[in-house]
Every structure is written in C-alpha cells, then in structure tokens.
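Omission of a single protein chain aside, the complex is shown with its protein chains in their original locations.
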Amino acid sequence: MPVEKEFRPKIVAFCCNWCSYAGADLAGSSRLGYPADVKIIRVPCSCRVNPMFILRAFEKGADGVILCGCHPGDCHYSTGNYYARRRMTLLFSLLDYLGVEEGRTRVEWVSAAEGVKFSTVMNEFVDKIRSLGENVRLGDLRCKN
Amino acid sequence: MKYSYYPGCTLRTKAKELDTYARKSAEALGFTLEEVENWQCCGGVYPLGTDEVATKLSSVRALRDAKEKGQALVTLCSACHHVLKRVNDDMKNVPKVRDAANLYMGEEEPYMGETEVLHFLEVLRDKIGFEELAKKVVNPLTGKKIGAYYGCLLLRPGQILGFDDPENPTIIEDFIRAIGAEPVSYAMRNECCGGYISLRDGEKAQNMCDAIMENAAGFGAEMLLTACPLCMYNLNKSDKLPVYYFTELLAEALGVKEAE
Amino acid sequence: MSKHDAEMIREISGVNPLKCMKCGKCSATCPAYDEMDIKPHQFVSYVLRGDIEALADSKSLWKCLSCFACIERCPRNVEPAKLIDAARQAVIRQRGNEADLSPDEIPALLDEKTPQQLLVSAFRRYRR
Amino acid sequence: MQRIGVFVCHCGSNIAATVDVKRVVETVKKEQGVVHAEDYPYMCSEAGQALIAAAIKEKNLGGIVVCSCSPRMHEATFRKAAERAGLNPYMVEIANIREHCSWIHKDMEEATEKAVILARAAIAKVHLNSHLQPGESLVTKRALVIGGGIAGIQTALDIAEAGYEVDIVEKTPSIGGRMSQLDKTFPTLDCSACILTPKMVDAAAHEKINLYTYSEVESVSGFVGNFSVDIRKKARFVDMNKCTGCGLCQEKCPSKKAKSEFNRGLNTRSAIYTPFAQAIPNVPVIDTESCVKMKTGKCGLCEKVCQAGAIDYSQKDEIITEKYGAIVVATGFDTINLDQYGEYAYNESPDVITSLELERVMNAAGPTKGHLERLSDGKAPKEIVFIQCVGSRCDDHRGKPYCSKICCMYTAKHAMLIRDKYPDVNVTVFYIDVRTPGKNFDEFYRRAVEEYGVNYIKGQVGKVVPQPDGSLLVQGSDLLDGKQIKMRADMVVLATAIEPEAGVRKIATMLTASIDTNNFLTEAHPKLRPVESPTAGVFLSGVCQGPKDIPETVSQAGAAAVKVIGLLAKDKLLTNPCTAESDTLLCNGCSVCQNVCPYGAIGYEDKEVNDHGIRETRRVAVVNSALCQGCGACTVACPSGAMDLKGFSNRQILAEVDAICR
Partner (left out) sequence: MQELVKRAKELLADGTVTRVLGWKKGDLAYNPEPAFFENEEALSEFVYDSFCGANLSKYMIEASKKEGKTLVFLKPCDTYSFNQLLKEHRVLREKAYIVGVGCAGKISAEKMKEAGISGILEVEGADALNPSETLKVKTLYGDKEVSYKDVMLERCHVCKGKDHMIYDEIIGESRDTLDGDRMEKVREIEAMSPEEKFAFFQSELSRCIRCNACRNVCPACSCRKCVFDSTKFDSAQKANVDSFEEKMFHVIRAFHVAGRCTDCGECSRVCPQNIPLHLFNRKLISDMNEFYGEYQAGADAETKGPLTAFTQDDIEPSEARERG
C-alpha cells in the first residue's frame, strides 16, 4: 500500500506589528510551540492587509490565511482594526458565498501580552486546515477554463 | 403560566409536604406545575466523572420532555435541582456528553440544553417576583425570626447553577421577607449538613447540624427553612431549632396550607 | 493500580493536578477533614506521583460529602472533589461489589424518616 | 536586481540548536540576486556587525537580509550597521528565525525548512525595498503626567528638575494618591505622610510643574513629540484663586453623610471637602451628589461663611487643550472588589477589613484616630488574623492570576506595628508563601516572627464565620502541622489583591498604548524597555505597568522621567519614513483614503499632470508625511491602487506572500 505523505498545509499569517507580531514573539520567547506550517508576514496594522493579498496567497497555493491584529479598541493607530474587521467580514462572507470552505480564513485579535493565545490560535487553525485538506477551489475559480 | 415539574423520588414519599404545599402555593400564585410524565430518579448526586453518561440520561429525558412542551423545568428538591442543572449544562456545553447522550437516546432532534431549569424559589424570585408574592400574602408570618438554610446543592458550583451568590446568598432571606417574617442571616447557612454520610455516621451529621443550628440560633433564629429533604432529615437529628420546608411556610402565608 | 490508573483518574476527573499551588484552601474548607487520612490538598500529589494504590485504599474516598465547597473555593480551578470522585469511580469500577457499601448492610442503617434521596445518593457515591 | 547579502545568526545555540544554519546559508545562496551569504554565532555583536559592514563594502551589496531574532529586537541595530557601511538603512530586512522559528519548533528538519522560507520571503521583499529617508518633526517641550500619586509626582519632579514644563492631571481633588492613605511604609517603618508630603509640596511649588487636580484626560491626538490633549477640569464650585483653605466651609456644611473616599468609606465627610488635611491644593470641592444646595437649591451655607467669596455654584466643567511632547501614565491601582469572596465575610462583618482599610485604622487621621479597634463595637481586639493572597494568584473567575507583590511585606509591617504598640494582641498570619525579595525585606519579615512573635501559619483560610458573640471563627489549614485550624479572632484583615485603577483602559485606548488582560499597561520590552509603552512617546510609571512597592515605583518614576527628558531634549525627531504615498497618475481624487485616515494626514490638491502625453489638472491626494503614521488603512481603501505604503508596499507584501507559498 502506498504510504500517503502527511499533508503539510501552507499557512500565511498576517500579523500587525504592534500587537500580534509581538504576541507571536512572546509565544516564541515563552517557547509556546505551534506547527511550522505557519509563516508570519509582518504588517504595520491589520488594516494594511488588502483582500488582494489574501486572494493572492490562495492563488499561489496557500491552504489557509489568518489575519491577526490588536483587539478592537486597542489598535495602535486607533481605528485600523475596525476597518480591517469590516473588510474581512465581507471578504470571508463572499468567499463562503463562492463555496470556498469555511475555516480557510480567520481573523483573531491577539495582544502583545497574549503569547498563549497566539500559540493556541495557531494550533487550532493548523488543525482546522489539516482537516480541510489541500485548497483547490480558490485556484480553480477562474475566468477561463 | 405552566411549568414542567420534576418532583423527584423523595417528594413522592418522605417529603410529600414539600411537594403538596408547593402545588397549593403555585395555584394560589397563578401558575401550574405539570408533572413530567414517567420521570425517573435523577440519581441524587451528579456524577463528576467526565466519562459518565448513562447516569445522566434520566435527567436528559426530563429536560427533553420539557423542551418538547416548550416549558421551563421546575424542581423543588435541592438535589434534583443540582443534578438537572448540571446535566443541562453538560448538554449545552460539553460536546462529549451531549453527543454520547443524544446518540444513546437516538432522538431525531438532538437535545442541546435548550430547557431552562428553575428551582421553585427561582420561579418565585425571577418569574413571579418577591414583591408580587408579598402582595398575595394573606397571612403574614410577622414577628417570626427565620434562618435560611441553603446547604450545598442549591448553591454550588455557583457558576453552573447560577442560583445565587454561592458564598453569600440572599434568595431565601428575600423569600422570608416576602412572607412577612424576619430573616436571620448567619454565616453557616451554606455549610454542609453531612449529606449522605448520615447513612453510616449519624453522629457526624448531627455534629455538623448542631454547629449550623448553634450559629443560627446565636443570631436569633427561631426556626430554619430548607428546600432539601436530606438536609431536613439531617437537621432534625439536632433538636436545637425546628426546621420547615420553605413551601410549608409559603402555603401558610398564602392561606392555602389547610385547604384541600 | 498503577501509573496507568493515574492517567485514568486525570482523564475521568478532567482535573489538571499541576495547576495546584498547595494553598490548602480545600483542606481549610473541607467539612470531613478530620475523618480523612489523605487530606484534600494531598490528593493532587498522589495522582501526580501515580500512587493510586494508596489513594484507592484511603478512607478519604468514602468520607467526602460531595458538598462542592472545595470546588467553589479553589483559587486555581483544580477542584479536588473531582479527583476524589474519579478515584472513587476507578475503585468501584475495578472492585465492583467489593466497594464500600453492600446492600445487605442497608436495612440496619435505615430509620423511618430516611429519605429516598439519602439512599439513592449513598448508592451512587459508594457503589455505582 | 539588487545585489543581496544574507547573514544568518546562530544566536549562540538559541537558533543553531534547532536550525541548521549552514544549510540555510547554502540554500539561500541559490536565491536570485543573493551574491553573499554567511553565518556567524552572534550577528548582533560588534564582530558580527563588522562582518556585515565588510560584506556590504566588498560585495557592493544593495540590500541585506539578516536571519536572526525578532526585528523588534535588533532591526535598529542592523539598520545602523548598514548605514555605517554606506547602505541605506531601509535596505535591511530581518527574517525572524528565532521567536518565530527555532524557539517554537523542535524538529531540526522542519525548523530549517521554515527558516529558509522566512529568509526567502525577506529576500523577495528586500528586492523591492527602496531607499527611504526619514523626515523630521518638531518636539513640543512639555510633558503630561496622568496621575498624581507618588509615581506621577516623582516623574514630574524629575522632569521639571531637568528644566522642562510638566503638567500633572489628577482625577481626585488632591495629589498624593494611594501613598497618602498609608500609615507607615516598609521596610523601615517611616511615616508615609512624613516622606510624601514634602514631595507633594515640592511638586506644587515647582515653577515648571502645573497641577490639574480634579481633572481628567478627555481625549488625545497626535503622536510622539506632538500630542494634543484635551483635559476636563471638573467644576470644583470653589474658586482656586480666592480660596484660602481656611476649612470653615467644611466645618459648617450641614451634609456630612457622604462616605469618605480617603478613609475607604470607613467614616464620613462633608459635601464640600478636601480629601485629607495635607491635601494639595488645599482647596475643597463640592460633591454634587451630597450637596444640599445642588440637590434642592436651598442651603448655601458654605457660600455664606466663606469670607473669601470663593464659592461659585455656577462653575462648569472646563476643557483645556494642551500640546505635549511626551505623556507618562501613572494611574496607579486600587484593591479589587471583594463581593465575590463571601466566604471571608467581608460584606457581612465590619470587623473583616482590607489591609488598605487597616492602614486608615492605624493612622492618626483615620476613622479611629489611630486606635486599633473593632469597627463594629469599638472594642480593642485581642486576636487578629491576617489572610494572605485574597484574590491574588487566583486562576478562577473571581480573582487575579498574578501575585500582588506588596502584600507579604505590608502584612509583616502591620503585624509588627500591632505587636509593637499592643503587645497583648495575638497576631496570626495565614500565608501560602512568604515572598520577600528585596533589600532588607526578608530580614524585616523575620523580625516580625523572631522579635515580635507573629504567628505565621502556612495554609489558606477556607471560611470566616461571624459568631453570635461578635467574634469571628476562622477556619484554615495548617499544612505544615497537618491540621485544620478553627480559631476565634476579633478582627480579620484581608491582603486584598490590587488591580490597575478602573479608568486605565479608557486612557490606554486614548493613547493607543497596549494593555494586557489584567489591565496592566504593556511595556515595549519586558526586560529592556520596561518604562516605555510600545507607543512612541508614551511612558509608564508605577503600578499601572505591574504591581510594585514604593521604592520600585519611585525608581520607575525616575526612569520614566529620564526617558521623557531624553525625548524632550531633542529639538527634532526623525519620523518614520514608512508613510503612505499616492501615485499622482493613478489617483482618482475620490477621497476614500481621506475618509479612513485616523490622522487627517491626507489632503487634496489640484495638480498639473502629464499622463502619457495628456496634460490636465487633476484633483489628487497628497499625504502629509509628518502626520502620517504609516498604518496603511488608506492603501486598502484606495480603489485604484494609487495609495501605497513605503516599506510595506503592495508589491513587497505580495512578494513575501509569493515566496512563502512557493
């Protein structure tokens, strides 16, 4: 019987510089592990994340994309995460509408002090993506066949 | 207003008066207790083990029946109250128990903890209102100094039962005020009466109840009120103070005690 | 009983004994403290050590009143009563009828006022 | 195509133990544009930096990637190193292969693979980096201190001594804070007021310090060096300039039933009041809740008796707007609410009190004039029980998970003072651990035991049962003796957990300073930048950052002041060059970006453009880079993609995405 290779998802995590990236640093210095499948991209604020970045990640083969920012009310730039929240709410809803499996996208608010939360969230998210398997739909949703 | 009613084993036998007075009072207050058909004993104690399912099924059935009737489920006995609320919480929040129980019962529509479980006292407080109750009192127990005895099962664990502040409860005191008497507060009102230890070690239970009564009497209580048949049994081992079911005094205050 | 049982007790109880900070509030609170040979705050150590044999033989299992005071007051959410109950369960499951209460001895323990609730609870705790 | 150098740090074994750094070097060498790659045990060391500089010069590198710890640690270090070697500092990218890789993974294969991918993403990004030049902004040479306790006072004094203007905003009628409520202080038993009041006077008298008491911060805008703050001066109904502080109004005021905040509600005060005798300013305020005149329109006694004519019932709240270069948060703490701890009978028995209440009881200006007596019946207690860790170290729904840090020491102080003054009183302390790290601290605690005979029992108390005879039955554990103790006490003192002052979350939000789940403000780095908030220009002083005692608070207050002075000493600040920028040719002038900009940094101009031969005047967005803080909200709102963020451009981020998903 052929041994099926373990599915290692590609996961992109956009983290705001002030809270979540620092939360990820804290998870690191506290040695709170999560799977290596998660790769973090630092952005100044969750509101810097263009839906196009997320779609691009999927198009290039990502299996899951998570956006982490400061808790609502605690944005370093006061209001950035509020805009990000609306944008992502609508984007995720649209992706669900297109039949992309729910759970491939996620938003979490993680403060600089929440190393534990960062690690927990990433572990959960990777589990979820692993259970969903490889992402094919977003790559296949094309204009031309 | 109609409620599903879960009397429990003891109210059928040794604690009939707890039940009878409750039904009479309910009628006087304008609500009806509809006994759940074919209810089974709740087991008396809530099984703490996370892998226990079978022992919770009788409660789940009663809860499900109440849900089907679209009613809240009311109990009088502290133990039933404790078990039903905790099982309900499991069905709502613990997927492992919920899935196993639903699988076992094989119902089409799974039970997800939708039923509201209420102790009779909560009905008085939250549905009727103690102010309303006070208005219906025809025979106020003026001058009586009464100590509320809560024991364990009404209150703990506070977060799941949501009955009252587990360390500093006031619901029975408010009830006592509503029926015209004077509540006597004392710190040991939420200490254990000895529970089932009295089966093996009556003396131990008696010592515990003595301490409770001494504390209550010291603050001027002339009698104690309880909602639990087991507490009643244990407290009666001590002869310092008379003990009544809260429903008895309720029926008396509402003037329906003797009515048949 | 063995290490394996320690695992089982952690599993059944859902308690993480490592959360305990040994403050002793459970023992301070317990109404059955004086009757217990292993005190409430010590349960966690037995489970951590895997010394379930001693725990199983302890009379403390049958002295706990399930009053939940230690659960309510534990500042670390360790909830020793859950460990006790799990140990009791483990013993009952393994020893079956040898458990603490036999039906034969019951009639002698009753009086006319004994409420059903007492019997039912005692049976659940001591036997089931 | 940039010529790129990659530098992989071992960080001793921190990285090298989990990441095969040699393999990272070999793999990234194959990446497009990488002309140099090497590893080194400590890249941040002088030798490591020299290595980078040498490579930049020798290989004529146009961009570098350092694979090391978090950019939050050493990005600045490596940028400076690059700059010294003649490379624009913004041509440096960091691949975080420590916090985000070696420290969280165990498998070397996996970690190495991830490190390579993170390096590739950084390489892909640095290809698109551009030479950025920071701008400059002016610094307003004035500081704001929020909170007038010992932390705020000390910070303000230190800043003022350096010659800068400081304003203190204090929400209560007087500065002084919690320390003014204390009787004695550990570990030397100084009288708290004796050492605090001179500082209060100094602050009030300092020509560079301006006090806004009975005032609160209403809103904050701006950024480091250029904050603009609205301060609400609550109506005192007493004219600060006319009042002589004679106190007659307080004496004559007929409404004396309001609970004294200063005495923790243990006694009452008049409706017009100064919180305590040494209050600064010594100008009373009228509490509208209890003032008869305010409630009914009748009375007006204070106005009649005031010879200075200082009473003014028509006073209104006033909003003052001030500009500051730096802001220090020194909002302090309070004790937690004990409603949930019914087992200790705090709400039931007046003889169960908190330690802070005991401070007032012990104080000569307190409700019992300094006599140790039971608040229920005024009798002298014979048996006092102290309970430690009430609400501290609680990982449940009731308390706080942290150690409040000061309780062990102040309890030893209380026990000692009581035994000293009332040798016939027995003192028992129930403790979980006695924590005494600090100079002369353990000695102090041992004195309580050895010299004063305080009875320390290891074990928590389960319940306090008020008895009919008025005594308290304390049921606790003696874990060392293996006993359950039931003892009678006349008083019980609860070492109640402390928590940040209630309003701090609101203030943190206004300042966009980060705050943790326990409402303590987060420091920029837990070890290396403990008095700075991650928000530039905002500093932390005292308990708002974490539990601490007076000496620690004062040290931190001084440290915060030094940071402020360092900032105010500069005439100009270099601004973050990673600001938004609009491409004139792509801009529609649609104003969407302006709508989402939190800084009002985007304006519009009619510009003459030459769009591939079409010459026209267009309305286009223009970013004021002095105001822009670089959040990027506008870049996503912009429909045409005209708005982009320097340093985090669309193409840069997409390049990272591509590299990771490759």
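By letter and in written order, the chains are A, B, C and D; residue numbering begins at 1 in each of them.
Following the convention adopted for this analysis, a contact is a pair of C-beta atoms (placed from the backbone, for glycine too) under 8 Å apart; a residue touches a chain by one contact, two chains touch by 3 or more.
These figures come from a predicted structure and were not determined experimentally.
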Omitted chain's touching partners, listed by label = A, D
Kindly state which of the options D:306, D:389, D:448 or D:655 is in contact with the chain not pictured.
-> D:655
Would you write out the residues of subunit D that touch the absent chain, in ascending order?
-> 124, 128, 583, 585-592, 595-596, 604, 611, 616, 619, 637, 639-642, 644, 650-651, 654-655, 658
Residue numbers in subunit A that touch the chain omitted from display | 51-52, 55-56, 59-60, 72-73, 79, 82-83, 85-94, 96-102, 105-107, 137-145
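Keep in mind that, in the parts below, only the chains that are shown with their structure count from here on.
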Between subunit A and subunit B, centroid-to-centroid distance (C-alpha), Å = 49
Overlap residues in subunit A, where contacts from two or more other chains coincide = none
Residue numbers of subunit D (touch at least two other chains) | 343, 463
Contact footprint of subunit A on subunit D as seen in their complex | 70-72, 96, 98-101, 103-107, 110-111, 113-114, 117-118, 121, 508-509, 512, 514-517, 522, 534-535, 578, 596, 598, 629-633, 635-637, 645, 648, 650, 653-654, 656-658, 660-662
Within the complex, which stretch of subunit A touches subunit D?
-> 10, 12, 18-19, 21-22, 24-25, 27-29, 31-34, 36, 39-45, 47-53, 56-57, 60-62, 70, 73-80, 83, 87, 111-114, 119
Can you name the residues of subunit B that touch subunit D in the complex?
-> 159, 165-168, 185-188, 191, 215, 217-220
